[in-house]
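Presented below is the structure to which this report refers.
Excluded from the complex is one protein chain; the other protein chains are retained at their positions.
Let's turn to subunit A:
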Amino acid sequence: MKALILVGGYGTRLRPLTLSTPKPLVDFCNKPILLHQVEALVKKAGVNHVILAVSYMSEMLEKEMKEQELRLGIRISLSHELEPLGTAGPLALARELLTENSDPFFVLNSDIICDFPFAAMAKFHQHHGQEGTIVVTKVEEPSKYGVVVSDADTGRIHRFVEKPQVFVSNKINAGMYIFSPSVLQRIQLQPTSIEKEIFPVMAKEGQLYAMELPGFWMDIGQPKDFLTGMCLFLQSLRQTQPERLYSGPGIVGNVLVDPSAKIGQNCSIGPNVSLGPGVVVEDGVCIKRCTVLRGAHIRSHSWLDSCIVGWSSRVGQWVSKGCGREWVNSRTWGGDRQLVGERVGGGERRWGASSFLNPTSSPTCPQVRMENVTVLGEDVIVGDELYLNGASVLPHKSIGESVPEPRIIM
């Protein structure tokens, strides 16, 4: 079988992470988002050809996909839309690839995480024999989404309602479909919305069926939901593969730790934390509900809650003495000197932390506090003793001042 994954464009909602890496390659619980979907397609439904519909061609993505082709032993094609085609147009663009055989094919939104029901979907689709199957999931606040009204027994879909004002149904479109190739006759190569233009017609013709998704579901396209999705995923892992979760002194609840990560003493890690490869967590750190990406370094006695720490970032400054720094704007104030700025290497100014540079003094006491969906992009340095509340920090930035109210730091 084949699968088309709607990867889309710049992934702007997941900035600042997607300023460094294309969204499909951002690690979710220590594995690229895309790979969660692709591996499940391969393992659960025997998919051997995955087509990625992208509107922004990334070299990084191409390179990574070539590696995965070899590793998984499948074929991965990239279908690149040069102008926006909406949510249905990309299917028309990939028409030739999709109709290489007459089997039904999967279509997925790339931001979805759940316990992928690809085998069940294939069976369900074969059973009702009509043109399309949509996976639906139950949510608490359906009016934020497109709602599906369907027959409880057969699953036949009667209609769609976009963001209904009154309660219509609590099942929403979960962003995973199976279509028979005949569906492509409905779609032109032009900007087309699948929810607004294609599905309603199919429903009216009785060609569209809904399969309910048991278990968790999340659209992880923005940081807040990314973290919620992580909690749900780790919880599901506790049920299905508990041996993958980490346990040890100071670990609380569901925690995923890459084998190359290091955790110091007297820490409190978890619940709901994922630590990527090469992550270092120093002594006395408390982390809850966070994703810490590859190579990041959390310095001692810091406290993090609901944050995403980007690749190679440093929470708490490491002051290395004798690295040729220049004192800028140093003030003498009551006899103490406060480091206000330093020049590093290629002339880029970095705002350092308050550190008293006494040659005999011990290392700094970092003590950073970060909370409320603070997101650090790649290679961000957060100075000692700072407080970040809902800060969204762009890559390669150094933070020298607290951010007490949510804002974006460029």
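Just so it is clear, a contact is a pair of C-beta atoms (placed from the backbone, for glycine too) under 8 Å apart; a residue touches a chain by one contact, two chains touch by 3 or more; residues count from 1.
Heads up, the rule we're going with is that contacts and distances are computed from a predicted model.
Taken from the listed names "A-type voltage-gated potassium channel KCND1", "3-methyl-2-oxobutanoate dehydrogenase (2-methylpropanoyl-transferring)", "GDP-mannose pyrophosphorylase A" or "Glycosyltransferases", the protein name that UniProt assigns to the chain not shown is "GDP-mannose pyrophosphorylase A". Checked against the full complex, the candidates A:C286, A:C307, A:L394 or A:I409 give a single residue touching the omitted chain, namely A:C286.
Residues 266, 268, 283-284, 286, 300-301, 303, 305, 331-336, 354, 356, 358, 360-362, 364-365, 367, 369, 371, 384-385, 387, 404 are the ones on subunit A that touch the missing chain.
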